[in-house]
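The complex appears here minus one protein chain, its other protein chains still in place.
Right, chain A next:
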């Protein structure tokens, strides 16, 4: 069945050259991820273009030591004389781009500028300064920036964990399964970077969702009994859906084929979805996938916790990227979710939710651990009143 899917893709993309738009600016036609890497490697001069070595210092400033060799290399590449090459490194030097009248400060927009951009920016910055009261946006932005850049340029302590040259990096947006009306326009998502050679299961394991951490059961009588198993440990089934194929997690014997229901449903009547395929998640790396860039796919776990997954970008790994392969899948962006606060202190994130609670003004009602215990138990830990209590994991826990 899986082989069928693959052969189908090959024949449909027999004339495949580059990923092309299916709908302009929105998504591409399906293509094999690996092909992008291969096509680039055909076109580039490996060592030069995508080697993970830092750019050679002589190419950074030609006037330094090694300039002679550099000139020879330039001359060779361009087919000119070494003298011309030497002249070029002077003519094209970076100092030619600097306006070397006085030392200027990058923080300050010069007064005598004619650039429209600067005029606009100046006005925007002035407006910001005038109107800003609470700099919440700024704080969030700082955090987002740290998140995005925390792993940039990291090298592994063990050289064996170095990302391979010519490896692909995929950018995935994984959306939260939230249906709040305030998210009507923009769905919150997190962004992860994965390597082409990584398995789908590696992403599955790295991806955090509150529903994996939920603990089932009612614990009003024994709030101290530490629940040992989260849902992730108990219900291990999950699947990714890409281009007509369900990739099921089948690593453990207790894993169920979650996709079967959908496949059977689609086959029971001719519903116009074509034939779906099922494959094993652990057998596929991202390189092996046929996907459309920018197209919404699905990740489903815990039976019905469904995340839309969009692969937004594929590119060759760059020297400035995080080069420690153990850090991938790498989380680079996270949506700021509002956390549900404790109803009593209105300060801490809720950890318990109660039903039919004789102490609570509403049903369900949320409490942080401290308030929950103070309200519902006496000093010896005996249960007071009638209520049902469930542990609660807030989606904002990972903020």
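Throughout what follows, a contact is a pair of C-beta atoms (placed from the backbone, for glycine too) under 8 Å apart; a residue touches a chain by one contact, two chains touch by 3 or more; residues count from 1.
Methods note: contacts and distances are computed from a predicted model.
Set against the options "28S ribosomal protein S7, mitochondrial", "Small nuclear RNA activating complex polypeptide 1", "DnaJ homolog subfamily C member 2" or "DNA replication complex GINS protein PSF3", the UniProt name belonging to the omitted chain is "Small nuclear RNA activating complex polypeptide 1". Interface note: of A:78, A:347 or A:384, the residue touching the hidden chain in the full complex is A:78. For the chain missing from the display, the contacting residue among A:72, A:120, A:345 or A:384 is A:120, taking the whole complex into account.
When the whole complex is considered, the residue among A:232, A:256, A:280 or A:315 that touches the unshown chain is A:315. Set against the missing chain, the residues A:43, A:182, A:271 or A:346 yield one that touches it, A:43.
Although one chain is hidden here, its contacts on chain A can still be listed: residues 18-21, 24-28, 36, 39-40, 43-44, 48-50, 55-56, 59-60, 74, 77-80, 84-85, 88-89, 91-92, 94, 96-99, 104-110, 113-122, 125, 138, 141-142, 144-145, 148-149, 152-153, 171, 173, 185, 293-296, 310, 312-316, 318-320.
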